[in-house]
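Every protein chain except one is present and positioned as in the full complex.
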Amino acid sequence: MDESQKMRSRFNKGAGGLICGPVFLVLALWFAFGPNLLSLPKNPIVEIDKARISTAARRKILSDPPVMFINATDKNCMDCHQIMFKPDVPKTTGFLQHKEIKLSHAINTNCYDCHDKEDRNSLVKRNGQKLSFDDVVQLCRQCHGSIYDAWTYGGHGRTNGYWDADKGPQHKLKCTECHNPHSPRTPAMDPIQPLPGPNTLRMGKQDPEGHTEHDPIEDPLRKAMLRDQHQKAAHRSGMKKEEHR
Amino acid sequence: MSPETDVSRRSFLRGAVGAAGGVAAVAAALSPLKDLDTSQLSVEQFLQKHYKEMSKEDMDKVLERIARQVEERHHVRPEVRDIKPMDGVEFAYALNLGKCIGCRKCVHACVAENNQSRSPEIQYIRVLEMPKGSIDVEKGNHHYDRPEVPDKDHFYMPIQCHQCADAPCVSVCPVEATWTEPDGITVVDYDWCIGCRYCEAACPYWARRFNFSEPEIPDKDINPNMAYLSNRPRHKGVMEKCTFCLHRTREGKMPACLEVCPVGARHFGNLADSKSEVAQILQKKRVFVLKEELKTLPRFYYFFDEDYYDEEEQPR
Partner (left out) sequence: MKEYGRFLWRCFRLSFVGDWRYYSWMLLLTVVALFGLNAWSKQFVHGLITTGMTDQVSWGLYISNFTYLVGMAAAAVMLVIPVYIYKHKGLHDLVIFGELFAVAAIIMCMLFVMVDLGRPDRFLHLLRLNLPSSMLGWDVIVLNGYLFLNLHICGYLIYCSYRKRKPTWKFYIPFVFIAIVWAISIHTVTAFLLVGLGGRPFWNNPIIVPRFIASAFSAGPAFIILTLQVIRRFSDYKVTNSALGLLRTIVTIALTINQFLLISELFTELYSGTAHSISLNYLLFGLGDKNALVGWIWPAMIFNTVALFLLYIPASKTMIGPTSLASCSS
C-alpha cells in the first residue's frame, strides 16, 4: 500500500475517532457550562396612569336641573339668585362665588347673553326663548351653526359608546363637555403633555427633534416656513421680554 | 466500491469514542431546550385546524383552551369569544388631521385594550409628528418628546393598520394566516401564523408587529374581554396588528382609540349605512388616503378641516 492508502487505513482503524471524541467533549462542556452570551434586550415596563387614558368627557357639565356644590352644600341656582345677585349689568370678574369663571367668549361680554336674568336655572337664546341646561347645544348653535351641522352628522366632536345605536347607547358629547362655555378655547384646545413615545426592540438612541432633511436642493416651502418660524419665535421672545417689564 | 477494511476491537472502540463524543456534543448543543415553555407545543395545537375550517365544536374547545391558558398564566379568567362579522356592515375609519394634537392617548388606550406586550414593547398605533406642508411619511418624527403638544409648526398623523381592501399582506401570506373578513377587517389567526414575517415586509404602512419574544403583560393590565381573532394574548413567533377592536366593534361599540381621543379627531362606523358618521364625513369632507398610488384601497381616511389656532393671532 502506498502512503496515502496507509494513512487512510489507519484512520479507518478509528484514529479519527480518538481526535474527534475529545474535541466534541470539550465542545459539549462549553455548551453545557460555558458563559451565556445571549442578548435579550427587553425594555422596562412603563406604567401608564389609567386616568390619562380615561374615556370620560373632558368637562363635567350641568344638566337640568343645574346643581352646584357651593359652601359645602349642593345648591340649585335659584337658591341664591332668587334673592340676590340679579344686577342689571352683571360684572364678569371679581366674583365671590364662581371664581373659576373667566368670561372670554369673543363678542359675549355680558352673562345675560346666555343666562336668563330672571331664572338662573335656565339658559336663554337671543330671542328670549328659555332653554334648559340639557339643551345647551341649541344655544351654541345660534352662532356656531356650521359646527352644529357637522356635530349633528358626527364630523365634529366625539361619540362614545356604540357606533350602532341599535346595539347600545351612544353618548354624543355636547359642546360644553369639551369646550368651556365661558372661555371656549379651553380645555379642548389646550396643549397637554404627550404620553410616552415608542421604545421598541433595539431602538437605540433616537433624536426627539427628528432631523431627517437630506435633500441637497432646498425646498422653497420649507425655507419660507422656517423663516416664518424664526420670525414668530423672535416675536414671542420679544413679547415675553415686554411682559417681564 | 472501496475495499472493506477489517474492524478490529481497538479501532471500533476508537470510533465509538468519536461517536459518543459527537452524541454528547449534539446533546449539549441542544441543552438550551431544557428551558423551553411547552405550553404552546401541545399535540392539540399541532393538530388545530385553520380558522376557516374549524367547526363550532372545534372552536369551542380552542376557546376553552385559550381561556384556561390565560387563567393559568395571568390569574384572570377571561371571556374568549369567536365573534362573527355583522351582516351588511363595512367598517371605515376617518381621522381629522386638523384636530389631532399628538397626545398619544390612542396609542396607550389601544395597548391597554388589546393586551399588547409591554416588554418588548408593541404598539399598533404610531403617531407621526409631520412638518407642515408634507404628507410624506418619511418626514414624520416618531420620537417627539415635547413638554406640550401640539407644536405649532407641525401636525400629527397617527398610523395604524388601514384594513386595506386589497391588502398586500393578505396576498403574500404563504399559509393564509391573514385574510380580509366580510366586514373589511384584515385579521390574523394567531394559531396558524408560522412567523415568516413576509406580511410585515409587504405592508406599506408599517402596520404589522411581530412577537420577537414571549410577550410580557402585567396581570393587572389584562383585558379579560377577548376575541379569538383580535385581542386574546399572543405568543412569541406570531404576527399581530390593529383589528379595529373587532371584539368591540362587531358588537356595535366604538374602538378604544376613538373613545379616548380628547379632541374628537377619530370617527368610525359602518360605511354601508349612508347616514353613519364616516359615510357623511367621506361625502362632506375632503378625505384622502396614504400612499394611494399603491392601490391598497385602505379603509382609513384622513382629512383636514379647521386647524389648531395660533394663540398670537387670536388671543383668548
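Per-chain numbering from 1; labels A and B assigned in written order.
By our rule, a residue touches a chain if its C-beta (ideal position, glycine included) is under 8 Å from a C-beta of that chain, and two chains touch if they have at least 3 such contacts.
Keep in mind that what you see is a predicted model, and the values were worked out from it rather than measured.
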{"item": "Contacts of the hidden chain among displayed chains", "value": "A, B"}
{"item": "Contacting the left-out chain in the complete assembly, out of A:20, A:114, A:139 or A:178", "value": "A:20"}
{"item": "From B:50, B:68 or B:84, residue that would touch the chain that is not displayed", "value": "B:50"}
{"item": "Positions on subunit A where the hidden chain makes contact", "value": "4, 7-8, 11-12, 16, 19-20, 23-24, 27, 31, 38-42, 200-203, 211-212, 214"}
{"item": "Residues of subunit B (touch criterion as defined above) contacting the omitted chain", "value": "1-2, 15, 22, 25-26, 28-33, 35-37, 41, 46, 50, 120, 136, 138, 168, 170-177, 192-198, 200-206, 208-214, 236-239, 291, 294-296"}
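The rule is short, and it goes like this: only the chains that are shown with their structure count from here on.
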{"item": "Geometric centre distance via CA averages, subunit B-subunit A, whole Å", "value": "22"}
{"item": "Residues of subunit B defined as touching subunit A within the complex", "value": "5, 8, 10-22, 24-25, 27-29, 31, 86, 101-105, 107-109, 111-112, 118-123, 126, 129, 131-133, 138-150, 152-153, 212-213, 216, 218, 249, 251-254, 258-264, 266-270, 275-278, 280-281, 284-285, 305, 308-309, 312, 316"}
{"item": "In the complex, subunit A residues that touch subunit B", "value": "9, 12-25, 27-32, 40-46, 48, 50, 52-55, 58, 104, 150, 153-164, 166-168, 173, 178, 183, 185-186, 188-189, 191-201, 206-210, 212, 221-222, 225, 229, 232, 235-236, 239"}
